[in-house]
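The complex appears here minus one protein chain, its other protein chains still in place.
Presenting chain A:
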Amino acid sequence: MKNCEYQQIDPQALPTPTPTPPPPHHHHHHHHHHGHDGDKREEPNRLRRKWEVFPGKNRFFCGGRIIVARQSGVLPLTLGLILVTSVLFFIFDCPFLVKHLTSCIPVIGGVLFIFVVITLLQTSFTDPGILPRATPDEAADIEKQIENTGSTSYRPPPRTKEVLINQQVVKLKYCFTCKMFRPPRTSHCSLCDNCVERFDHHCPWVGNCVGKRNYRFFYTFIVSLSFLTAFIFGCVTTHLALRAQGGKGLVFALQESPGRYPSLSNLVICFFSVWSILGLSGFHTYLVASNLTTNEDIKGSWSGKSGAECATNPYSHRNIFINCCSVLCGPMPPSLIDRRGFLPVDEYAQTSGTDIELPTLAAKSEINVCTQGTKGLLESATRSPLLSTPCPQGKPQSAHTCPDNSPTVNSDPSPELSTSCGARHTARSLSDTSPPRHTKTRSKKSKRAALHIPNPAFDDPASPTSPDAGPSTKGSGQKGATSASMH
């Protein structure tokens, strides 16, 4: 353990120059010396927060209070679409409707709109239930236990553990990245490189995983969004119908209305999104009522599809009402990753030589190494050549972690992770099935490309990220699933 610490701070700036620094580090070293003497006095007072050294692929804002996945996906698009549709509605349809119907309409619309935006932002910015990675001691302890129960044959022992939950046998898998046995219902999202509790799916529209902590936000978001789109759709239709009544038919009404193009486009967008979002809401209502996750539903863990004889969901309370209450109104679990906590002082003391002016890339990966495990010696050896490229931002401890951090650090398959990474990569390339992903189709184009491909072969609901690679709409597929499973 001590050795690990020593090795880990070796390439970094120490008050005294290292005896034989490897060549790639030379220019780092020079870089330190300038600002170093001045900062040396300030260093002991500069404590670092845990979010700055977080090993997953996440980005943090506002000093760690806001967390998003590194690939924010199409969150700006989602927000933009909602904003544009609502604003068009308020500008072009509301005045007419207020005059001819009632003035409640903009009020209701406004309330729904605010609800939708708030829940969307909460879904995107909340920690979905990320499990922190195992500390080196824990990982070593688990390894020891595995070796004890393992065989002496050539094959490595299978890293699964079986537990009995409510008289149902559940297999717990070992996560090679987080170095622990995953609790039940936990899954590792490879897009975010984190194990997430009660993992539902990774939603690109929201730009975050949906898990235990933000599922209720997500559900409220899609339900209120379906209300909002249905409301706007209804209002625009009423608007056009009223105009058509007064005039000489629909075409004339369209010609004379000031906002004919916005209203029409609103109508079209809403028409297509209403069906897909209603379908999605219906699907998730079914999931909530039976206390399932999208992940489990797709893999068929409890319906007997994947070969289990008589598997029933051991987490369900057998009562729809109680299931709904426990999922949506249950106590809010705390965030386990403690983003704003300070790094413990002894860890800090190891890295006390770290120059704050160092690019965050180097600092982050070094501390990564320490927390990755006692086998981090190997990792540090393989990773140090990568540290030669400084982060282009080069800003010290800015609120935004360098987005280029993660690819160089996390995609480096260290020797012991290579098997799992390799397995994951080959699995990915073999089956181009898409993960239990979400699409809220708000455009005609993607609605036409409706595919619903289940992926029972997958351990982690991962997939290469390409939002425009024919996203599989769940609209039709979900409705199929819903109708099939709701007898």
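Details
Basically, a contact is a pair of C-beta atoms (placed from the backbone, for glycine too) under 8 Å apart; a residue touches a chain by one contact, two chains touch by 3 or more; residues count from 1.
Criterion: contacts and distances are computed from a predicted model.
Per UniProt, the protein behind the absent chain is "Golgin subfamily A member 7"; the candidates were "Golgin subfamily A member 7", "Regulator of G-protein signaling 9a", "Structure-specific endonuclease subunit SLX4" or "MAGE domain-containing protein".
Listed residues A:Cys94, A:Ile118 or A:Ala289: the one in touch with the omitted chain is A:Ile118. The hidden chain makes contact, of the residues A:Trp51, A:Phe92, A:Tyr174 or A:Phe217, with A:Phe217. Although one chain is not displayed, chain A still touches it through residues 5-6, 9, 14-16, 114-115, 118-119, 122, 131-132, 134-135, 137-138, 141, 163-166, 170, 172, 180, 183-185, 197-198, 216-217, 220, 314-315, 322, 325-326, 328-334, 336-338, 345-346, 348-350, 352.
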